[in-house]
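Heads up, one of the protein chains got dropped from this complex, but the rest are sitting where they should.
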Amino acid sequence: MRDSFLLRHSAKILGLGILCALAIYAASSLFVAGSYGLAAVPVIAAGIITYIFLSGRRYPIRWLVPGLLFLFVMVLYPIGYTFLGSLTNLGTGHMLPREQAIEQLLGRTYAPPNAERCSYLVFQDAAGSFVFLLQGRNTILVLDGQATAVSLPDERFVDETGDGQPDRILNYRRLETREIVALLPTLQQVRVVYEGVTFGIDSLTEFSVQMPRYSYDKATETMTDLETGTAYTAVQGIYTSVKGEEIYPGYRVWVGFANYVRLITNPQISAPFARVFLWTIAFAVLSVALSFALGLGLAMLLNDPHVRMRTLYRVLVIVPYAIPSFVTILVWRGMLNQNFGVINQMLMSLFGSAGRVQWLENPWVAKAACLLVNLWLGYPYMMIVALGALQSIPHELYEASYVDGASRWQQFRKITLPMLLMPLAPLLIGSFAFNFNNFNLIYLLTQGRPAVPNTLTPAGATDILLSYTYRLSFEGQRGNQLGLACAVSVMIFLVIATISAINFRMTGTLEELSKNV
Amino acid sequence: MYSRHSLIGSMARHALLLLAVAFAMFPFLWVLSASFNATDGMQMQQLIPPKPTLAHYKDLFTSPQYKFGIWLWNSVKISLITSTFVVALTALAAYSFSRFRFKGRRVGLLGLLLVQMFPQMLAIVALYVLLLTMGDFFPFAGMNTHTGLIMIYLGGAMGFNTWLMKGYFDTIPRSLEESAKVDGATPFQAFVHIILPLVRPILATIFVLTFISVYSDFMIASIVLRTAEQQTIPVGLRVLISDNYGNRWALFAAGAVISALPFLVVFLVAQRSLVSGLTRGGVKE
Partner (left out) sequence: MKRVVVLVLGVLLLAGLAATASVAGKLLIWADDTRTPIMQEVAARFTAAYGVEVEIQQVGFSDMPGQLLTAGPAGEGPDILIGPHDKLGELIQNGLLEPIVLPTAVIRDFNPSAITAFTWGGLLYGVPYAIENVALIYNKALLPVLPSTFEGLLTLAKGLTDIEAGKYGLLIQEPDPYHTFALFSAGGGYIFGYDASGVLNPCDVGLDNAGSIAGAKLLDQMVKDGIEVAGADYGLVTGLFGQGKLAAMIGGPWTLSDVQKAGINYGVAAIPTIGGNVPKVFSGVQAFEISYYSKNKVLANLFVKDFLVTKPVMLRLFELGNRPPCYLPALADLSGNADIQGFAAAGGNSIPMPNIPQMNSVWSPWSDALGFIVNQTLDPETAMKNAATQIRTTLGCP
């Protein structure tokens, strides 16, 4: 007994030791690379984990550590990132951090009119240094960082092959085309300055004039265009001239809560808000209710040992779940086509032109179509979950109530349903939250349409809150506004979290936590 | 609860089930028929295509451009691995939430649920940066690796799954573990040897649900997996329909049909555990 105790403990100590070593390795690499903030993360994490595993009081939390670790890194970090993003003006033209934008602008070059192009020869010595011979209006030799004019023939050059082209200079040997190609990534960084003009490689055979286009004054945050002389100052992440011209790329800046203010005061949001919000709630509630009803019904039918070929039915009925939804939603869309879809074709053959249902064009029918497709997509999940949960109800309860004379319906209402709702209530609430944000379905099936006539806002009849607000962010006046979309995510999260919290209270789900034996 | 049925009752049940099967299978039949279609139009097909052909299925596996076989293997592999780990992580956490009382338990449970509700549409950029950083330190878990992808999926493992399992654990009487404790077992040993075998239905449930959710994921896989050899089926197939006017719908349909098969197999195997009655013998309550 003692030995296994020691063994287990030493395994634990060893494991913790390795973890701390890895954390220190990661932290030091990050520190050296300059991300000081990020470097603290592995250390803190390792510290907390070690504490949890060594403290007796925190024993229960040890069981949670693996799952929580992944949760923090893969779920909570993106949430934090999104929140931070909502405080910026991230979007088209403002995607880069400031240094990168400046770096890109400073790397831009221009060629003045009548700028010359030179052909060139490259020479390399054993140590890897280069010598260039540029042949344009002048012949320029670049040796040891100095660019001087020379005239051929020059005694430093040696023509070994007799083709008129120098093959060697001093101990530098001329490079062949294939060798030049292999070295291009390095060569393309080379800049030659001669008489105030900057040259750089721009193709396999030529140097061209590449004058820096902009100069940057850090103190006044001004970019000056050296070609035209215009000055651009930084305004909200974009360099703008006095006349309003902008140069790209811009960069992202903190804007505080400006995005949130925009959301709340935007008339395009507040006008249809009530209508869209109500539909979103209705859609989520009905989706959950309908798919739960169908899923539970099927689960009970397929749980019945007296129904033959249960396994075959189960597999057939689970098929909607087996195909990725972006395939099946498109198929449904085709089937619901007003004039050519198979559903209307069947209806029309039965009912004539009255069977031509405007599935995706009539506002109310489109809403029903969304619910129908969502039911098709969602009931397998409910069925699987219900099948599993049905197993947890002890048979003795049914036997006892049968002896007491209960009918099947009473058994269902008094035993099955309550005993199912206990573990499943949080899932139902979770499913509600999922459908509240079910952007995927709305986007693929209807894109929020049909549009509502005679309104000035683009909110369609089947738009849910998320799909509409995202659309506003991406179809706004300045391209994709990701910062705004992040703010949307945060606000919607607050809405749905509040609703769910209220739901939890009402269904007493959290109460169970204390009543559980 | 379940007694033998009368003939009418039996017929009624089968009728309902057949109706459900028709509802479930109809769109799938459409996809199936499209995969046999000689031409590519989605709209114009009839249920039985006029000139059925197996050419698309052959193309899938022999085409040098679309490495369907590799995608299939990748998808199955990643889904199996992720599901296994998810079941393990969730079971550990759920057991702790169910059996132990500790500070932060209520908050933790509530938090797990709420965290799932955040619209993760813009997680793309965040995950990108994260993967690149990870790839710098652990090249086998960075961009374009299956390890990195699986780790992202594991992040979403807790949440509803934990709640579901916890609820299930709650229905198992503690007396079983108590007697084990008397015999000198640690909680972990009791967990592994006594509890886990009892909760096979819920383990199977979580496995199946995770499998299909990972298998059909497109968003995250498309960020992480960059080369054709690494890609999964949703990412690979998407290329076929992403050009608005260049749809290769029939080939895509064939791919969709085949891609449905692994999940059906998994479900077939798992559903026996799903509905296995608990061996409730052992304790008289």
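Going in written order, the chains are labelled A and B, and every chain counts its residues from 1.
Going forward, a contact is a pair of C-beta atoms (placed from the backbone, for glycine too) under 8 Å apart; a residue touches a chain by one contact, two chains touch by 3 or more.
Note that the structure is a prediction, hence the values are computed from the model and not measured.
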item	value
Listed residues A:Pro42, A:Pro60 or A:Gly93, member touching the removed chain	A:Gly93
Residue touching the undisplayed chain, where the options are B:Leu240, B:Ala256 or B:Val275	B:Leu240
Among A:Thr148, A:Ser203, A:Thr220 or A:Ser270, the residue in touch with the chain that has been omitted	A:Ser203
Per the touch definition above, residue among A:Gly145, A:Gly164 or A:Pro185 touching the missing chain	A:Pro185
Identified contact with the non-displayed chain, of A:Gln104, A:Asn138 or A:Thr507	A:Gln104
Positions on subunit B contacted by the hidden chain, ascending	39-44, 65-66, 77, 80-81, 84, 124-125, 128-129, 132, 135, 139-148, 150, 222-223, 226-230, 238-240, 242-249
Residues of subunit A (touch criterion as defined above) contacting the omitted chain	92-93, 95-96, 100-101, 104, 177-178, 181-182, 184-188, 201-204, 208, 248-250, 268, 334, 337-341, 358, 361, 449-451, 453-454, 456-458, 460, 471, 474-480
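FYI, only the chains that are shown with their structure count from here on.
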item	value
For subunit A paired with subunit B, centre-to-centre distance based on mean C-alpha positions, whole Å	21
Partner subunit A, residues of subunit B touching it in the complex	1-5, 10, 13-14, 16-17, 20-21, 23-25, 27-28, 30-31, 42-43, 47, 89-90, 92-93, 95-102, 104-106, 108-110, 112-123, 125-127, 129-130, 133, 136-137, 151-152, 154-160, 162-164, 166-168, 170-171, 174, 201-202, 204-205, 208-209, 212, 215-216, 218, 233-234, 237-238, 241, 252, 256, 259-261, 263-264, 267-268, 271, 274-278, 280, 285
Residues on subunit A engaged by subunit B in the complex (per definition of touch)	25-26, 29, 38, 58-64, 66-68, 70-71, 73-79, 81-82, 85, 294, 298, 301-307, 311, 313-328, 330-332, 334-335, 337, 340-342, 376, 381, 384-385, 387-392, 394-396, 398, 402, 408, 411, 415-416, 422-424, 426-427, 429-430, 433-434, 436-437, 439, 466, 470, 482, 485-486, 488-489, 492-493, 496-497, 500-501, 504, 510, 512-513, 516-517
